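Notes to accompany the following structure.
A single protein chain has been omitted from the complex, and every remaining protein chain is retained in its original position.
A and B label the chains in the order they appear, each numbered from 1.
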Amino acid sequence: MKTLTKDPLNLIIAGVGGQGNVMISLLIGKAFIKEGYFVTIGETYGASQRSGSVMSHLRISRENQYSPFIPNGRADIILGMEPVETLRILQQFGNSDVITIANSRLIHAAGMEYPSLDKIVEAIEGLSAKSWLINATDEAMKLGDPIFANMILIGALVGSGIFPIDKKSMELVLRESFPGEKFDTNMVAFNKGMELVAQ
Amino acid sequence: MDMKVKGSKELLTEVIDAGLCTLCGACAGGCPYLVSYKGRIVLLDSCTISQGQCYQYCPRTYTDMDAISQQVFGTPYSGDELGATKEVLMTRSTDARIKESAQYGGTVTSLLSLALEEGFIDGAILTKMSDDKTPSVFLAQSTEELLQCAGSNYMACPVLQALNQIPKDSEQRLAVVAMPCQILALSKMRQEPPQDRMNIGNVKLVVGLFCTWALSPDGFHQFLKENLNLPQVTKFDIPPPPANIFEAYTPSGKISFPLDEIRRFVMPACAYCLDMTSEFADISVGSVEGIEGWNTVIVRTDVGAQLIEMAKEKGKLEVDTLPPENLAHLKEASLLKKKRALQEIITRSGDRKNLLYVSLQQSIIDRLLA
Partner (left out) sequence: MSGVGIDAPGSTQLFIGNEAIARGALEAGIGVASAYPGTPSTEIMASLISVAKEKNFYAEWSVNEKVALEVAAGASFAGIRAITSMKQNGVNVASDFLANLVMSGIGAGLVLVSCDDPSTLSSSNEQDLRNIAKWLDIPLLEPATFQEAKDMTKWAFDLAEELNSICMIRSVTRIAHARGNVRLGELPKKEQKAHFDSICPVVPTLPKFISYPSAWLHSQLHAKLDKARELFESSPFNWYTGPEEAELLIITGGSCWLYSLEAVKALKLENKVGILKLGTIWPLPQKFIELHLSKSQKILMVEEIDPFLEGSIKELVADLPPDAPRPTFYGKHSGHINAYGELNPDLVIEVIASIMNLTYESRPAEYSKKAEEIPFTYMPPRIMTFCPGCPHRATFWAIKNALRLDGRDGFVTGDIGCYTLAIGPAGFFQMRTMYCMGAGAGVANGLGKLGQFGFTQPVLAVCGDSTFFHAAIPALINGIYNKSNFTLVILDNNATAMTGFQPHPGTGITGMGETTTAVDMEALCRSLGLQVDVCDPFDLENSTATLLKAIAQDGGPRVVIMRRECELVRGRRDKKPPYKVHVDCDKCLGEACGCDRLCTRVFGCPGLVWDSESGKATIDETICTGCGVCADICPQGAIIREAV
């Protein structure tokens, strides 16, 4: 069991409503609870189902229960499910030490003009101390459903080496959360995520 | 002066909300934003296009009469009472069935029927009245269907909307029977062919109708509903002065209303119209005052002349000379409409140099205002 290099550890999951950020945050949170940490998860609700910008704030601490809001400029890790949302979160919560892992598939805001993905990726890299951009959606489609992008991102997070939860601990949580076959497919996605950041 | 083409927003402020709209339908049916409904042009959503075909073809946005006259006849706009004329005739159908359904002489039905038979056109776009006398646009493709459309209804009908809705790749050759304002719009379309719509070159024949004014479909139809048993009515007519009445024909006889009672339904936009005889048509057709069962026909183009010639040869039409006093009277009435319209335009604009939508040579303006 790893200890925290920073207490509290502030992790933000950024995405678009309907992508499943709530599920990811819960799985990660459970992993930490099992290891005896204080965990607070703050969510945006309501907008979640209706294609709005959503974020989950995770506060992990050995010492205290923290508020469900990560203050501006205080994120340690950003897990982005969508590039524009990742950038949006970085702008508000990033700092010179922040580490970013993001899905590179855009979800267009209805009726809006979009800059090219390259420009957004460049901006994300510019605002992160270290960053990984992975094509989680494409890999997820290969497994049959874009929702597997979530598991791929969790795998990437665990595989990145910056995270105090290891594969074994995460696997335990996944086994509890997904019955039978579902666990198997999710593990394939998880492993894919680990693979993608190892490159 | 070149036309500055604007968009639907300006169409609304400059024409529709300004009371200049004649419900010709040129702006409607070509896009999801502008449609006609119960005598109004309705904008269903905002359109951001700064230069639209709705504005471009509207007969009440900037209209260069010389340019259009050049387009249709190869000569400048003369400002003569009846417009460009090859010949003025008096005609009527020789077909008993057509004469029975006809408003006057059945000329339009005969000519279209001939054009269909000879394979000159595949269909004709005109107005048709339902049983309860609501006018709508119809594509007739046989003589039977033409007969269903015979008869005047006096209400404005957005005929050009149907033209805008014809599939892009259609190869059907068409005739259009229309009012002066609609033919003006059609001429603009032929000048600068519409984009992403049916090839305007498919319109092979334009038959114009004489028109003093049109009645607002919603208001006037309501009036008819309240005062008549509409399915019983077989025909409407406005006999020539001095009768000053509007007539509805029923099996039990004619019911008439004082024309003054009907005038309140006249479309306000008609006051600004300079054209009584559809000056840019191939053939223009109207009644003959005082002579029942005949039509006045003005032949204007080669296409029109050819068709009349064919009709004579094939014995479809009885052709005669229009009596001189009828011709004189027609010219007088037509000139009067031009003068009144120009006066109305100048009164509204407040400036003799600002003719709202129309561009005319100064000599014509002076002559009409003299």
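Everything below uses one rule, namely that a contact is a pair of C-beta atoms (placed from the backbone, for glycine too) under 8 Å apart; a residue touches a chain by one contact, two chains touch by 3 or more.
Since we're looking at a predicted model, the values are computed, not measured.
Within the whole complex, touches from the chain that is not shown fall on A, B. Listed residues A:11, A:24 or A:39: the one in touch with the omitted chain is A:39. In the complete assembly, the contact with the undisplayed chain comes from A:90, out of A:77, A:90 or A:174. Considering the complete assembly, subunit B touches the hidden chain via residues 30-33, 35, 37-38, 40, 42-49, 51-54, 195-197. Of the residues in subunit A, those that touch the hidden partner chain are 16, 18, 25-26, 29-30, 33, 36, 38-47, 49-53, 64-69, 71-74, 84, 87-88, 90-92, 94-96, 107-115, 119-120, 123, 126-127, 137, 141, 146.
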